[in-house]
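Have a look at the structure below, then the notes.
In this view, the complex is presented without one of its protein chains, the others remaining in place.
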């Protein structure tokens, strides 16, 4: 008996959810099939850089919820926790290019990197200008060898900032450069209180005792760095945030964008408690809280847990952050 | 050992979360203490009707996430699943009144009704014009005697429409009349796949076997109408939606606003699958899908489950729905 | 000394009520657990704690004392909090702007407050609620209009106690206890008992 979820055939989950999303969008989104990708239907300026991102499903609202004016032009969804194929990505790149080039925003996982790189090469051969920004913010997966840090919640910030830069009409090289700068200045760390359950399966990705948490988890149900005793929000959040401050070398007078991200089933009340702890910690160090997002933005299916992301901020980044955005999951007018 | 949640002292959860929310709002929200209530800091037109809602905590983003231009002027949070006190409500009413009167939007629960009614009487004695809209959309709790249908996810629609009407400068009686019309034309039904866990406790509000669901639940962890076998999304959603169509007497050519609401820990992928089923069912009956919301809007802590709300729509209601709104959980420009 | 109903007497009255409640708290909670949800003791304790905080501002008349009491109850949860809050509010408003108050005013306030509780809660005598103690107290206070406050409160306490005792054999028709039906029979209503405690504390507080 699998764990209960709202679905028909688990194999249809991703496509049916996308169909629901597109219906709910009332014409703002368009779904392409064979290969599968999601496009913003908003008529937008010609000859401007367009943005494509994507990756495994199960992280919603990432990426499909961020398609729309001011952010992504297309999202390319893989199966749950699996990269989209190179051909899906190529189709999206061909579909959204308006002659000014396409930026690929890729979370650092072997499969995603491979498929997006192949897509970039094929598109380039076809005469489409392509640049790639790799997001690798997850401090827990930092090591001297291996595939490097995983890409997690900082992706939202990269997508927002690059989307704004593209909408302003900046050339591809500059949009990519901005994205790389945001990614380089971003670190995240997550803790899970309970593992996730893959649709159609009956066990959690890992089992935790009632008094344990999994520190340093990723967003695919993989194990974290270590298992620690459950503690109060103050202590749990301190353990996530302190290493980020250190890794980014944030000091008094610096400013940061903060993302407190729910991994799936953690309640908004709790996420705001987490955010309060992050804000207090930054304030105590004299680090400015420049902007913030609190909510489930980059989930790991129904995992219980939260991640904290800090992004080093400057006026240029914040100006782009404040530009208007109109997507399913993130919407504001120019601030 | 209580179930793991991000919190310090459970008694401080609500206040700490509100502090986090206000910090994250960067000046758009203001918290009052002793008594506790949350206010929109947006400078807005004088002499217009203002809106106050509230109720137990644990339903976030309701109500705190809907405070801001175009929606609520204040939210009054009780403890988890407990009404705010009459004095909290009175303080909010006094605080937001601009001389044109205050609309109270109240979910139909004995405690909320009593405390908001008392607050309304006290405010009226002080010379403040007050009207109340009672939201009672939950079809599962309909019965011939008893306290009447519970108020659930339709509250978001009532708050949005009344907020827009107030922002347009309509007088109190008309704003209230609109709210009552929306509430009268709204019905909801929810199904739980797992119960919720109260902060600081170690058991779920109810226990379900791996092959059971609880049909007709409310948003406080109370038991539903009956326990049914787990089924595919198509069947589960049909069982929620058919009775709503019947209760509202929706027929071919009618239009409805649809809210597919997550009860807490149900993933967005699943909610979009649920929405797809609702949309297909309406389409098959020739009922127009006028507008929609899909997401966790009125939660029951971390309950796994979803509710479907249908609201009979007309041009006036839809015009107000499309007006600009700028809150934490709901934001759009005039459509 | 002939007791007058003034600021000091009102303070003594509330102190006595708080002290009596504390001795009965566990029992009241047990009764609410047997026929309700078991939070009555906690709700009342919370309200009385807020009363103490508000009385720290040292209100200058009996009217002002009960206004503070009312606000404290209106700032408390449960069904009893807001109902008692409105009861005390009416009581306060019936008392004069300047001390002392007389029995007529006291009787008027309790009558008004009880009417408000009945209007808000919809309970009649016999529904096994606080109203079962309030209504007889109103009658006793009205009959005692010629006497002094101490005598009047003693009569009210006796009437309220009898009213509270009468709830034992009733099945609740209002409030949470109404959900449990026959199970509540044999269980005194804690709200009614609290009303009786309140008047008895008043009688003692004004006795000298």
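Points worth noting:
By letter and in written order, the chains are A, B and C; residue numbering begins at 1 in each of them.
As a convention for this text, a contact is a pair of C-beta atoms (placed from the backbone, for glycine too) under 8 Å apart; a residue touches a chain by one contact, two chains touch by 3 or more.
Source: prediction; values computed, not measured.
Just so you know, the chain we are not showing touches A across the whole complex.
Considering the full assembly, A:83 is the residue among A:83, A:241 or A:266 that touches the omitted chain. The hidden chain makes contact, of the residues A:118, A:208 or A:239, with A:118.
Where chain A meets the chain that is not shown, the touching residues are 35, 78-79, 82-83, 85-88, 90, 110-111, 114-115, 117-118, 122.
In this section, only the chains that are shown with their structure count from here on.
Note: the chain lying farthest from chain C is A, by mean C-alpha position. Centroid to centroid, with C-alpha atoms defining each point, chain B and chain C lie 35 Å apart.
We define each chain's centre as the mean of its Cα atoms; on that basis chain A and chain B are separated by 28 Å.
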